[in-house]
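This part shows subunit A:
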Amino acid sequence: MTSNWLLPALLVVPLMAAGILLVAGRRAERWATWFGVGVQSVGLLLTLGALAEFKRGSAGSMQLVVEAEWIPELLVDFRLGVDGISLPLVALTSLLGWCAAVYTVRRVPEPGRARAFVGLLLLLQVGMLGTFMALDLILFFLFFEVVLAPMWFLIAFWGSGERRRAANTFILYTVLGSVVMLVGFLLVIVKTGSADMVELAGGLGEQMSGGAQLAAALLILGGLAVKTPMWPFHTWLPDAHTSAPTVGSVLLAGVLLKMGTYGMVRIVVPTLPDAMVRIAPYLAAFAVIGILYGAMASYGQQDLKRVIAFSSVGHMGFVLLGISTLSVVGINAALFGNIAHGVITGLLFFVVGGIKERTGTTAFASLPRGLYASAPRLGFLLGFAAVASLGLPGLAGFWGEFLALVGAYHPAVPEHLYYRAMLVLAAVGMVLAAAYFLRVLRRVGQGPGSEKTMDDVAADEWLSWTPLIALTVVLGLVPVLVFEVTDPAVRMVVESVAGALP
Partner candidate 1 sequence: MTAPLVMVLIPAVAAFVGLLVGGMSRAAAGAIAVAGPLGALVVAGLLATEQPWTDPIVDTGFHGVLQPFPAATVVDGLAVSVALMVSFVATLVQIYSIGYMKAEPRYSSYAAFVSLFTAAMLAVVVAGDLLLLVVGWEVMGLCSYLLIGQNWERQEARRAAVKAFLVTKVGDIGFIVGIVVLIGATGTTLVPNAVQAASSDPTVATVASGLILLGVLGKSAQFPLHAWLPDAMAGPSPVSALIHAATMVAAGVYVVARFYPMFLAAPGVLTAMAVIACITMLGAAVISLVQSDLKRVLAWSTVSQLAYMVAALAVGSRDAAVFHLLSHAFFKALLFLAAGAIIHAVGSSALRDIGGLRRSMPVTFMTMTIGLLALVGVFPLAGFFSKESVLVAAEHAAAGDEVVAPWVGWLVLVVAVVTIAVTAAYAVRLWMLTWAGPRRGNGPIHEAPPVMYLPLVLLAVPTLLFGFTALDVSALPTWIQANATEPLGTPAALTPALVTIALSVVALLIGVGIGWRSRLPSAIGDGTSILARGLGVDAAYDWLVVRPFLVLVGWTTEFDQHVIQRTVSGVGSGTAATGGRLQRTQRGDVQRYVSTALTALIVAVVITLVTVAT
Partner candidate 2 sequence: MHLSLPLLLSVSLFGIGVYGLLVRRNAILVLMSVELMLNGVNVSLVAFDVFWAEALRAGQSLAIFVITIAAAEIGLGLAILLLLYRMRGSIAIDEATDLREDAA
């Protein structure tokens, strides 16, 4: 193991870069955005390095592990590593971070102040990457929280509309969630005497009594459910999205939401399998309600960004459904759905940001119609992203949803008929998703035509969006690229559940 420095470097580079921006003073305003691109590019290269070093053959075990004693008195160690579950998310985060940095070069949102904006983005990157790499419960919690502060600033200072209110709702709601989660973590640590996620997943967690497992699982799931967001804990999301600046929305939808479902697969399922088997059917019900509710509510929204926000509730419902099956196919589907949603919704928010930049609004009432004519390429991208998001087979959005259904046909938990009913309801949700996206396209893209009146997609926009477009297609055609990495790791997780099944 010669490349153990990769993961710490992924954290240290943006952290130091943020520090440099902090001390650089005002003259940094001019080069801050370019600096951001450079740092994110380095991060992307490091991620590519990690991808190259990662041994796919043993994707089930932690790799590139770094350990250091930190606070032994509190059983807290500094421990980083990636396996097949976290690696795709690390890659997604680095990629979206890079896209956001490129997009920012020419488009620092009002009121400017590029230095602070880029610095916060870099800090956000540290938290997001750290969350996916942490192998210690407390460390995980720490990174989980680190994400909040920069996001609050991004929404509250660079947002629009009722941004303060949205930012406050966001932070209070999610902090409430993560405090609940922390209590759950502490319960696990106290009961097992370990905060090592690998050790806990490897059987230490199962030794907890049934009651303690259930309590801990409910607490942790509660915290993660807010972040996911699982119905009915979703209300912060539409407000946050509507107010956030474009790159804020992209990272919020693309990465932050994934932290919740990642935590479930990484921590709750393998560490507390007995409790998970008992909770899973309820989780499935919440997931399906989320799918249907998200679709219905989405149809009723009068703002483009809110439509997409509610669509996220629906999509994360499919991810939760996949997890709740506790089956190999279902959890793989959930992890794939995470990645696909990150890529596609990231693209959607970029495109909607582009529309907002050109028209100054995202409300249907004031949006001009006929985008297909007034900016054909932008219109095409909106259509493309919407179609991908409604789950067209052949694009990335489909596999996560379809395989979640396949997983629900054969759940690992005993309630087979119940899950099949959920399967049918979720399939209905897929149609409803088509309904609201077609409404968007009809309202925004089509319409009594106007001439080509808007600036079409600019070169820097193409540069920052192309990776997402390409990934949407590539993952749609060759989803095995993700599955070959996740599958071994998921099998480890499911194995740990197997013992808990009746």
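Candidates were picked such that all candidates are chains of the complex that A comes from, given by their letters.
Everything below uses one rule, namely that contacts are C-beta pairs under 8 Å (C-beta built on N, C-alpha and C of every residue); 3 or more make two chains touch, one makes a residue touch a chain; residues count from 1.
Predicted model only: the values in this text are computed from it and were never measured.
By the touch criterion defined above, subunit A in this complex contacts candidate 1 out of 1 or 2. Those residues of subunit A lying in contact with candidate 1 across their complex are 169, 172-173, 232, 234-236, 293, 296-297, 299-301, 328-329, 332, 370, 372-373, 380, 387, 392-394, 398-399, 402-403, 405-406, 409-410, 423-424, 427-428, 430-431, 434-435, 438-439, 442, 445-449, 477-480, 483, 487.
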